[in-house]
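Below is one structure, written out as structure tokens; the observations come after it.
Missing here is one protein chain; the remaining ones are kept as they sit in the complex.
Labels for the chains are A, B and C, by order of writing; each one numbers its residues from 1.
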Amino acid sequence: MSGNTIGNLFTVTSFGESHGPAIGCIVDGCPPGMALTEADIQLDLDRRKPGQSRHTTQRREPDEVQILSGVFEGKTTGTPIALIIHNTDQRSKDYSEILDRFRPGHADYTYYKKYGLRDYRGGGRSSARETAMRVAAGAIAKKYLFERYGVQIRGYLSQLGPIIAEQLDWAVIETNPFFCPDADKVAEMEAYMDALRKEGNSIGAKITTVATGLPPGWGEPIFDRLDAEIAYAMMSINAAKGVEIGAGFACVTQKGTEHRDEITLQGFLQNQAGGILGGISSGQDIVVHTAFKPTSSMRIPGRTVNLQGEAVEVITKGRHDPCVGIRATPICEAMLALVLMDHALRHRAQNLDVKTALPDLPAQAPDLA
Amino acid sequence: MSGNTIGNLFTVTSFGESHGPAIGCIVDGCPPGMALTEADIQLDLDRRKPGQSRHTTQRREPDEVQILSGVFEGKTTGTPIALIIHNTDQRSKDYSEILDRFRPGHADYTYYKKYGLRDYRGGGRSSARETAMRVAAGAIAKKYLFERYGVQIRGYLSQLGPIIAEQLDWAVIETNPFFCPDADKVAEMEAYMDALRKEGNSIGAKITTVATGLPPGWGEPIFDRLDAEIAYAMMSINAAKGVEIGAGFACVTQKGTEHRDEITLQGFLQNQAGGILGGISSGQDIVVHTAFKPTSSMRIPGRTVNLQGEAVEVITKGRHDPCVGIRATPICEAMLALVLMDHALRHRAQNLDVKTALPDLPAQAPDLA
Amino acid sequence: MSGNTIGNLFTVTSFGESHGPAIGCIVDGCPPGMALTEADIQLDLDRRKPGQSRHTTQRREPDEVQILSGVFEGKTTGTPIALIIHNTDQRSKDYSEILDRFRPGHADYTYYKKYGLRDYRGGGRSSARETAMRVAAGAIAKKYLFERYGVQIRGYLSQLGPIIAEQLDWAVIETNPFFCPDADKVAEMEAYMDALRKEGNSIGAKITTVATGLPPGWGEPIFDRLDAEIAYAMMSINAAKGVEIGAGFACVTQKGTEHRDEITLQGFLQNQAGGILGGISSGQDIVVHTAFKPTSSMRIPGRTVNLQGEAVEVITKGRHDPCVGIRATPICEAMLALVLMDHALRHRAQNLDVKTALPDLPAQAPDLA
Partner (left out) sequence: MSGNTIGNLFTVTSFGESHGPAIGCIVDGCPPGMALTEADIQLDLDRRKPGQSRHTTQRREPDEVQILSGVFEGKTTGTPIALIIHNTDQRSKDYSEILDRFRPGHADYTYYKKYGLRDYRGGGRSSARETAMRVAAGAIAKKYLFERYGVQIRGYLSQLGPIIAEQLDWAVIETNPFFCPDADKVAEMEAYMDALRKEGNSIGAKITTVATGLPPGWGEPIFDRLDAEIAYAMMSINAAKGVEIGAGFACVTQKGTEHRDEITLQGFLQNQAGGILGGISSGQDIVVHTAFKPTSSMRIPGRTVNLQGEAVEVITKGRHDPCVGIRATPICEAMLALVLMDHALRHRAQNLDVKTALPDLPAQAPDLA
């Protein structure tokens, strides 16, 4: 495989460049019989879409998805679902200045070294535009997981630069341009972003993604653990630099008595594990944190070299997100959905007939809810 | 795939339970013609072996590896290399007390829910004993990467609970039982571990793994990025809860001007990226941090339930590592080696004929060395 | 995987239904830097296109392929090449009569049992229209194999019902609508087909596909042998019922002295092996025969059942090929190209550094040429 496919039983194979005629993907392995329309997919695409507020890139792409196959009379057929989004706002001229120079912090130099060519048009294949197809494919997985298994996948911005969301109110998330779950921090974030934009700089962010309603027993042992595949999926998003499950790096200074989640018949007493033990779901919420670096596209000049081997300066004038993390929430949800969907199918392939004497434990003891 | 195989072109398929007759693996995809003996592999196995100091489990296993195939007249043949370690010290009676109860923080409950059975013998397949085969397979990858490409893979314990290694002296690492690179912290770590052992508790740790000498251009775009596959590999290790590449979670509060690694003809001016841009190696050092949780096996009793659905208490009397991170360094090295080896082969499959006008940049500008 | 992807390093993932908006595929793994235009692909598509003579279906589809990604400034970029053909001639009304009945010899009943639905529109996903994308993807592989390795892939109709092509003149193949290599048999085939069409019946055929110029050493041992993967690829074509390599079923009555291809320094003395020994190419021509059944779409009524569980009669009035084998030659070439391309890449991944003292033997001893 050349890296453009994710999944084993529910696979997504993506194609397309930022400034080519279209981007798209083939979703293979969706069980037949699920109701599906373009509107189901568009919902999440619109959440990711650029230009929704002044805090994201002003590049305007309608990002209208079309289903080319795999759906007949409003239902999935079980055959490949091809999705396509035609590129409409391809202002290639924006990129003429960086045509021959390698932007620091971008994939320009590494793609050039790998492929021997420069697709200077907005990053070509390495553009974050590609994540639109992840969101589109993830929407299908989310729908199936929810309708078939009651699994719900949601995310939020847990930190924007120095500003930490301290409250988790699911109702707040969709009411502000940041997917911030803490209403008290929204104004602060807006002010921070406005100052940053003036400065011409960019900033990192942390996204938290949560899946609720999973039964225990999903995931594989050893290598294809649920947490390993989640780490892979999250780290594959543009600009991701770190992934944590549950306690994450905090576990480094935890003692065993603090970290282990004791079990009662009323449920687990806490969720340091982030819902995964031994690579397999415990029935508790899956909790994932992902760190996104500040974009390297900015108006502040930086040192670099060009194709001719000369030291030069580079400024990125194109329309860019000063904080790529702001639009990352739907992408993280999609990636978690893709992994869980794959494991839902893998689970029934191998563990279909498993019966256990002990009923599933409640996710969490009531006093912790 | 049922989760027991890693890799695409250089694959490792592992088998075995903690207390079965043997553990082993098949390494497939090693190019022919490399000199290989059991001693080459034993070296790393011995670094991981339990019972090397009073700070790790006293379970004694010679962990002697045998090559069953794939090597002829001292050289790899290009066919599958089967490795086996016979289990010798299987004190199953140790586990009789936990036979019917689910240890908190372990995979007991999740494996039971997935498979419908309890292999109570030391965790069965979920035992960290399985990681021996990762180290064995990784030793083959390390050897190939070094001899063919000059790539060197090394790791160290960068943090043990509250104690942070502040100096990186490669010569110190193998001189203490912790793989600690800071000579000044070794005594502190010993005292900490002694106190912890008395307390009957356990502690988390952080391991840093570094690969030097990679050419730019290794890795795939979109999903199978080098960093994504490294995250997968590291998170697949028992007890791992977080993975960072380069700056990792620190990037959340970084500005773009801080994070982007500017480029000069003398090399990159820093390495926040951890050697990977757009999922592809830049030629700088690959730097990976992995968080390991404190083991949940401890003498301090904890609440849980048993197979009969009763609330019970559990104490783990077996011989366990109070800090699994201590022995994790060779495992992390092995996992990084497996990922890089796979991408070395993938690179030449697709990018064999690539020529670039610009020579490879030096890894780092000299004043940063 | 859900069956719509072929290949390991050079993969093709296909989508689309006979009467949906479009069919297409993603070709992943093509090395960067190869010149590629739509015209390169169209050439083979036109060879497969229906309606080229009175002997194939009169369904008219321009089958115009569009490249959506993976090519920049006329060269492959190394990223996924998406190909699309919009469906234009979708006379769905033709199929209204078979809407609820299962055509014998078709996939109607088995698809219904697998997916729980009837996409009655021209067979939906099971339509042979899907093979257009194989031809398109195969054209890319053929081009690369020829330009990079000098490997040439060609095919011909070796038998049409009772009529056997007895001469192999490569120059004749493209001069008649059958891809028949024996000029003396073309008239006979035309007469046979005319009679068959009047009768409303259909007929089987045999296609022979040949690859010349392969170096020895391509292919994998044990399962992914070159011949095994060729058998898979050929048998995956609609209507294929048998595959032979070299002597094929004739070897059942051969003695060892007849079958073994003796070796001289001037080359092999014959080619019973069909160019593959132990699953690996010998440097001789790869020779493959594929049997295609007579299509089950015909005007002569047949017994079947319908969705309501009633015994009914079925006539297929749509526009169909009375001999699907006639258009199968470019498809067989494409499938052979896809397999060889994948193994070319696999070969260099694992066997890049192999040196042998003995030079490659000539493909065939001169007196056999």
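Assume contacts are C-beta pairs under 8 Å (C-beta built on N, C-alpha and C of every residue); 3 or more make two chains touch, one makes a residue touch a chain.
Keep in mind it's a predicted model, so treat the numbers as computed, not measured.
Asks: Quick one: which of C:S18, C:S126, C:N176 or C:Q364 touches the chain that's been left out?
Replies: Only one of C:S18, C:S126, C:N176 or C:Q364 touches the chain omitted from view, namely C:S126.
Asks: Of the residues C:A22, C:M193, C:A291 or C:L345, I need the one that contacts the missing chain.
Replies: In the full complex, the listed residue that touches the missing chain is C:A291.
Asks: Which listed residue, C:A231, C:I286, C:A334 or C:A363, touches the chain dropped from view?
Replies: The missing chain is touched by C:A231.
Asks: Of the residues in chain B, which ones touch the absent chain?
Replies: So the residues of chain B touching the missing chain come out as 1-5, 8-9, 11, 13-17, 20-24, 26, 28-29, 32-33, 66, 68-70, 72, 75, 77-82, 84, 114-117, 119, 121, 124-125.
Asks: Give me the chain C residues in contact with the hidden chain, please.
Replies: 1-6, 8, 14, 102, 104-107, 109-116, 125-126, 130, 159, 161-162, 196, 201-206, 215-225, 227-236, 238, 240-249, 251-265, 269, 272-274, 276-283, 289, 291-298, 300, 302-305, 307-311, 346-347, 350-351, 354-361
Asks: Extract the touching residues of chain A with respect to the undisplayed chain.
Replies: Interface with the chain not displayed, on the chain A side: 8-9, 29, 31-33, 78-79, 148, 221, 345-346, 348-354.
Please note the rule applied: only the chains that are shown with their structure count from here on.
Asks: Could you name the chain whose CA centroid falls nearest to the centroid of all protein CA atoms?
Replies: Answer for the innermost chain: A.
Asks: Counting in whole Å, what is the centre-to-centre distance of chain A and chain B, each centre being its mean C-alpha position?
Replies: Distance between chain centres: 25 Å.
Asks: Centre to centre, by mean C-alpha position, how many angstrom separate chain B and chain C?
Replies: 45
Asks: What residues in chain B touch two or more of the other chains?
Replies: 8, 221, 346, 350-351, 354
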